[in-house]
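Quick notes on the structure that follows.
With one protein chain held back, the other chains of the complex are shown just where they sit.
For clarity, chains are labelled A and B in written order, and residue numbers in each chain start from 1.
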Amino acid sequence: MKKQTMFLRMITASLLRRRSRMLVALLAIAVGATILSGLVTIYYDVPRQMGEQFRSYGANMIFTSSNGGTLSEEALNQAKEQIKENQLVGFAPYRYENITVNERPMMAAATDFDGAAKTSPYWRIDGSWPSQPGEALVGKETAQTLALNTGDKVTLTFDLDKKPATADEAANAERNQNNREFSVVGILDTGGNEEKYIFISTEDMEGLTGKSDSFDMAELSVSASQNELKSYADSISKKTDGVSARLVKRVTQSENTVLSKLQALVLLVTVIVLLLTMICVATTMMAVVTERRKEVGLRKALGASNRSIIVEFMGEGLLLGGIGGLLGSLCGFIFAQAVSMNVFNSSIQFHWLLIPVTVLVSVLVTGLSCLLPVRSATDVDPALVLKGE
Amino acid sequence: MFFRMIKGALFRQKSKMIMIAVTIALGSSLATAMLNIMLDVGDKVNQELKAYGANITVVPKENSVLDSLYDLDDGSETAAAHLKEEDLGKIKTIFWGFNILDFTPFVNTAVTLSDGSTAKLTGTWFNHHLALNTGEELDAGIHSLRSWWEIKNGQWLDEQKESIPANGALIGSALAERLGVNTGDTIEVKTAKGSQSLQIAGIYDAGGDEDEQLFTLLPVAQELAVAKGLIDSIEVSALTTPDNELARKAATKGPAALSPADYETWYCTAYVSSICYQIQEAIPDSVASAVRQVAESEGTILDKTQLLMILITILSLFGSALGISNLVTASVMERSNEIGLLKAIGARDYRISGIVLTEIMITAVVGGVAGYFMGYGFAQIIGHTVFASSIEMKPMVIPLVAVLIVIVTLAGSIPAIRMLLRLRPAEVLHGR
Partner (left out) sequence: MSLLELKNVSKIYGPLKALDNVNLQVENGEWLAIMGPSGSGKSTMMNIIGCMDKPSLGEVILDGVDIAKESGKKLTEIRRDKIGLIFQQFHLVNYLTAVENVMVSQYYHSMPDEKEALEALERVGLKDRAKHLPSQLSGGEQQRVCIARALINHPEIVLADEPTGNLDEANENIVIDLFRQLHREGTTLIVVTHDPEVAEVAQRTVVLEHGRLVKEIMNESFET
């Protein structure tokens, strides 16, 4: 039989036949490793996940025309495509036109409602979002002024000459106007300027004005850091003709402030929790190994050199550390996933590199915490250990 | 004799007992720190979220709907209603006045510039000193409500600084570029009510529409736009509790629709809707509404952060609990010989358990108390590093940690003691 075979046989026997003790040690290591891999995974995922939550503040980038004119859909799409698809949370183009309702000047905004729901998740709608042609969303203030409720009809008038009507013309209805009737499906409450507008779909606006493919601006909600956003804005403004991309500083700057604090919080918590957990693991390992002082003495009496005793105990510790580390990486991933599903309703990104790192750290911590008591045990005279009943 | 044995165990096995005490101290410090941070993180993050600016705007009841759009377009004054400047201090006197962090009045007007173009001029407070009827004094103004403004040139206006001229103004970067003006220059602005020369104290970059505006001291704008003592709107930044079912009900159906008990709960909770309601009560003829973009998002982020911290806390509590009970188990098992010996000389099971448990509990109490103070330190380190303010230590954490330590220590030692008691003394003594 080879020496290594006996080595392995001794280690496995120690692990398998001293079950309760080894379970205690294994549990300690596995818990440490779980906390390590779980918290580090969360730490790395917090900016991404939290960043998505911050998208509830709405658009953080806007496209405007760089030459004072309007934007074409083609230019907008070209600009939009420069942003990575998985980072783009929402995109909503807007077009504003002066219209009248019963000769009262109003502002109508046309947008893509699916996009607007994503770029402005904070909009509170009493009723529903428009989904059919001929449906409109009316801002709260305007709804109050015009005494409109959901289910009412409203006629929007667009003056093709862009001139207010004189009393005469109004009376004779001799004007170059387009009229369209819309049904109000929702009242919009935002606490901001949007409450003054009447929102209709882009297609309806084209029908009302007879003019297509002309947008005033576009709002984008992009899940990226402030620096990334800046470089996007720069490259879009440079590469796309007629489009100027700007950051909504209120949103990006504030997000940067708050998010970096949150990340620092999780980092510090992770560091402290890890530090304390590792010490806990180490003390448990020490207790488990200290219990075996007598065995160390016996092995010495049988003629084992200090080196070979240390190698054996370390072998055992490393094996335990490895198994515990693997178990812990798995449990940590499950924990991180549970947290992510509970808090953010989305699955976590797992870093595969964390498995070897966790195993390595577990092995190191276990090894070091075995080494100390084993070393001190080998320093003791075997005779003393064997006598000391 | 019982105490002598315990004393013997505690002092003669000093290093082992110290190790257990240290582990328990670590666990308890972790629990203390995490629980305190978890309980305080809501307040702390809420403060940070104030970076997004005001979450409540107050306007007069009869305000013209379309002023901001059409004032700009034709420069004409609609016969708008106004709020009174003298009522501003009342915001701090509402039930949740303590939660009002900052507020500022606005007077908006369109002005004609020397080159004939128009721009929007806003008069506001910057760092206004206010003495309330209640004797309270405070500083209020726009500075903290525009935390994202970057002053590129010059400095913020400040009413309390003597060096600031009475006609000082801040100009948006886009407007400054268009007009080619710089800090220190003066520009002429004109309205229907008169004209005024403004001295540019600084240029700001707001990254939005405000870059096309001018901001000046409140009296200057009042003179140009309305009249002394009148204001157009107020922005308020308040610490709020995230909305729940009750708050949503109150917001959609109106507080009148709530039952008296619900109404009381709602009124006495810092929901954004109840704070708005209280502001309307305090300021005559006003309408206070939540800025959804800020209020709604705040709720989401706060909820998520708190939940995240709760889960991390649970994990670390679980970890420290297992760590402690593990070590206790290991150290009890180690004493199989001693327990066997005690049995052999005829000690009853409950006596043995009593001795071992008392020893461990004494160690646990020592470790737990030390750990509480360590945890206090950790919490403050985190508080000061991350939020630059100390974490409030909640008294309720003390019993929580105490109960946790006791349960965990018992859970760690009892199974081990039972296992050892089941062994026959002879077997234990013969080292099997």
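The criterion applied here is as follows: a residue touches a chain if its C-beta (ideal position, glycine included) is under 8 Å from a C-beta of that chain, and two chains touch if they have at least 3 such contacts.
Being a predicted model, the structure only gives us computed values, none of them experimental.
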| item | value |
| --- | --- |
| Sole contact to the chain not displayed, among A:107, A:125, A:264 or A:304 | A:304 |
| Hidden partner chain, residues of chain A it touches | 1-3, 5-7, 9-10, 13-14, 16-18, 294-295, 298-306, 308, 381-383, 386-387, 389 |
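Keep this in mind: only the chains that are shown with their structure count from here on.
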| item | value |
| --- | --- |
| Centroid spacing, where centroids are CA-atom means, of chain A and chain B in whole angstrom | 21 |
| Of chain A, residues touching chain B in the complex | 20-21, 24-25, 27-28, 31-32, 34-35, 38-39, 42, 46, 50, 53-54, 56-58, 105-107, 120-124, 126, 141-142, 144-145, 189-193, 196, 246-254, 257-258, 261-262, 264-266, 268-269, 272-273, 276-277, 279-281, 283-284, 286-288, 290-291, 294, 335, 338-339, 342-344, 389 |
| In the complex, chain B residues that touch chain A | 16, 19-20, 22-23, 26-27, 29-30, 33-34, 37, 41, 45, 48-49, 51-53, 57, 65-66, 68-70, 147-150, 205-208, 252, 289-297, 300-301, 304-305, 307-309, 311-312, 315-316, 318-320, 322-324, 326-327, 329-331, 333-334, 337, 378, 381-382, 385-387, 419, 431 |
